[in-house]
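The other protein chains are all here in position, but one chain of the complex has been omitted.
Entry: chain A
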């Protein structure tokens, strides 16, 4: 099978030893089975995330994103740029759209890039890993490599914000996107219906306004429990980190007993495709996803 080729933009959280490194682990086997080849963009830089606005302003943010896009064009011509992280995707896609819309911003951005001997031509498309799975692979083909159906596992698909807004996956509603539920069903598990599917986890404010963000997280986790979920699944690195990491803090402060595992869709798929717990990056969970590990060890 000839593999589909993409320029890969990992982003800071997915590097070795960073908070989303288990995501990077979990996409290896998944992509192998689906015929996807990710080619890392040489010397890529941080996208500025959302919080970059405070000090960075507009043009510097556009320029650092255009640097990645320019490097992709230069080193991996003809390939779409793919990111697993919604913040990276949002920043780079917004950059592409803005620069195409406003010729003056394109000119200014290129003036800045020239300082490092780079130029952005505007030929590359910025896409999210989930978009690639849905649009280029499709649900049927995602089902084909399943060797272990995750039958009986009840999962709350937590889409969150930035994979869903402002762009979202084509054809999906912002208020009740269904693609993640479909992905959960594709691997044989049950997608529970619950009300916190697209609630914001607090984003970067989990750092600066911990109590307010933790209140959001508590609502998400409690609703998942109330609707019978045994696991939360998300496409977002920040959602994953925030919703998993702070449960222990919430328990300390409020005497709750939250211990809901939060994993990536890719970890589900890797297990369903026959991968080991290690290949699925499940040793990287703070709250062990025991039931999913059980499937992996079966």
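A few remarks follow.
Quick note on the criterion: contacts are C-beta pairs under 8 Å (C-beta built on N, C-alpha and C of every residue); 3 or more make two chains touch, one makes a residue touch a chain; residues count from 1.
Operating definition for what follows: contacts and distances are computed from a predicted model.
This figure omits one chain of the complex; the name its UniProt record holds, of "Ferredoxin", "Gluconate 2-dehydrogenase subunit 3", "4Fe-4S dicluster domain-containing protein" or "ABC transporter permease", is "4Fe-4S dicluster domain-containing protein". Touch with the chain that is not drawn comes from one residue among A:81, A:200 or A:296, which is A:200.
Of A:62, A:155 or A:292, it is A:62 that touches the chain left out of the display. Taking the whole complex into account, chain A touches the unshown chain at residues 12-13, 15-22, 43-46, 48-60, 62-64, 67, 108-109, 111-118, 161-162, 165-166, 168, 174, 199-200, 202-205, 207-209, 212-213, 216, 245-246, 248-249, 283-286.
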